[in-house]
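One protein chain is absent from this view; the other protein chains keep their places.
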Amino acid sequence: MSRPGPIEYADASPRVRAVFDDIKRTRNVEDVNNFWKYLAHDPAGLERTWESIKQVMAAGALSPLVKEMLYLAVSVTNGCGYCIASHTASARKAGMTEEMFGELMAVVGMANETNRLANGYRVPIDPMFEK
Amino acid sequence: MSRPGPIEYADASPRVRAVFDDIKRTRNVEDVNNFWKYLAHDPAGLERTWESIKQVMAAGALSPLVKEMLYLAVSVTNGCGYCIASHTASARKAGMTEEMFGELMAVVGMANETNRLANGYRVPIDPMFEK
Amino acid sequence: MSRPGPIEYADASPRVRAVFDDIKRTRNVEDVNNFWKYLAHDPAGLERTWESIKQVMAAGALSPLVKEMLYLAVSVTNGCGYCIASHTASARKAGMTEEMFGELMAVVGMANETNRLANGYRVPIDPMFEK
Amino acid sequence: MSRPGPIEYADASPRVRAVFDDIKRTRNVEDVNNFWKYLAHDPAGLERTWESIKQVMAAGALSPLVKEMLYLAVSVTNGCGYCIASHTASARKAGMTEEMFGELMAVVGMANETNRLANGYRVPIDPMFEK
Amino acid sequence: MSRPGPIEYADASPRVRAVFDDIKRTRNVEDVNNFWKYLAHDPAGLERTWESIKQVMAAGALSPLVKEMLYLAVSVTNGCGYCIASHTASARKAGMTEEMFGELMAVVGMANETNRLANGYRVPIDPMFEK
Partner (left out) sequence: MSRPGPIEYADASPRVRAVFDDIKRTRNVEDVNNFWKYLAHDPAGLERTWESIKQVMAAGALSPLVKEMLYLAVSVTNGCGYCIASHTASARKAGMTEEMFGELMAVVGMANETNRLANGYRVPIDPMFEK
């Protein structure tokens, strides 16, 4: 069994094409990116993941820009190269400036630092935070 | 050597008190929380961490609310119990509603999921994301 | 000191060769993969790691296939590129089909998502799970 | 805003009750566990997460037991206390014996160890794993 | 199947007792700590883990103190509560002063911060580091 490559629209099943079509329509893009072309090897997973992402990333109490920045903060923390690249692009498209990116990175850096300080000093939770 | 406990203001050195005073003034609180009382065992680290946090979390291109939510997203991803408790409180104080928290958690959850899908399917970065 | 490269069989010490021989015999392969050739810079570590892996990955209450899939689930969660590539190959060799891989990835994705939901909502452990 | 507690069935909205009912029916249990009672603060997230979990954890190419063990391997790697407790219980219910648990833990431990050895020795991926 | 508790010496099999005896002799302690009493549910894993730890943590090119501090740095980064508690104790026993602990924590904090800055800025590796 060789390593599976991307599934292009031309080679996709009707079930996969339906998802690709909805992604292209929703995002107003000409082609889906590699993430979806690889996930297409699991059509049920492709449908489920896209439906969830579409619902979660839509404007709500938080703007799409804030949501993309949260997504990026998680991806940077986890060190996921693909996700950092794709969500930096999405965040910029949603309005993130270079200055905002710099501030986001500063917060992500500090949070990763102080998370470990709290771990290592075994700081007990203040009673007021439990309420 | 017994396990170090919190250093209270009354027992703190002038150097530590100066930092505690600045935290109380900047945040308009009556006492600093446990994180600072434990970190006070390393006065140089206490000063450095507070100066950095004060600079990083101040309003800039991103609002304090967005910064607190980014901090929380990282803390949830890392599973730092103390940090989740304290930054949930800070984010609420900065204006995070329960609905915003729900959306933040949904984004953090999806990002942690798709980060692993990208890893496991070994998705190559689309050339357009490298530009 | 330059960056250490792989140690090939021809250049290996008798101690390293003995481990390489046992890996080749046990796995019925013609050459060991890069992981072992790099670890060979620490002969004691090479021996210890191989002995542990050989014992842990052997058939027992769990089949080699299930063990390889567990290994892959951990590697995907940690984002270790080398380990994802090598253990995807091992799992396939042990019988993992593309459909099984798709389901494994779906579980790994959901677990990484709900791990963070449990963290962020600070869900207390149900008493029945403590018993 | 005080810290949200669990939402019990008696206090739940019809939308949340519908999900709770489906969980109880599907799993044949008398009450849902805390995870769902906390997630109920975000009804859309509750619905989406339950629908995904129900689909992902159902028998398929992998058995429910193998899926629960994969879930546990991820939760142990991430150090999620709640998830370790609840999925150890689920895996046992699905048939995991103490011997199987011991072997699972051994694999999870070794994978976490060798993931770092591969990182630190900067092992390049063997060409055969790229095919 | 109820949740397994610690296996005390009085209730242990000869195989487990042999390991406990060796731990007590090697470390010159009266009883083994909880980690070993729980791991004793998997006698093969207990033997293997103890043999590895004994070999790895012995004085070599690095002193036991440096090794304990490295162990602690990893445990703090991973947020393992048990391991932070036990290895802080071991490091102190091996000579770690409070000042050394403060510096260790400062390094661990900075490393966790700059790891994410390198991720997020997608910094390419300098050619001189590849040599």
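Going in written order, the chains are labelled A, B, C, D and E, and every chain counts its residues from 1.
The definition used in the following text is that contacts are C-beta pairs under 8 Å (C-beta built on N, C-alpha and C of every residue); 3 or more make two chains touch, one makes a residue touch a chain.
Predicted model, so just to flag it, every value in this text is computed and none were measured.
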{"item": "Residues of subunit D in contact with the chain not shown", "value": "72, 76-77, 79, 81, 84-85, 104-105, 108-110, 112-117, 119-122"}
{"item": "Missing-partner contacts on subunit C, residue numbers", "value": "1, 3-4, 41-42, 44-45, 48-49, 78-80"}
{"item": "Hidden partner interface residues of subunit A, rising order", "value": "79, 88, 92, 97-98, 102-103, 105-106, 109"}
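In this section, only the chains that are shown with their structure count from here on.
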{"item": "Chain centre separation in whole Å, for subunit D relative to subunit A (CA means)", "value": "20"}
{"item": "Residues within subunit D bordering two or more other chains", "value": "3-4, 41, 44-45, 48-49, 52, 56, 78-80, 88, 97, 102-103, 106, 130"}
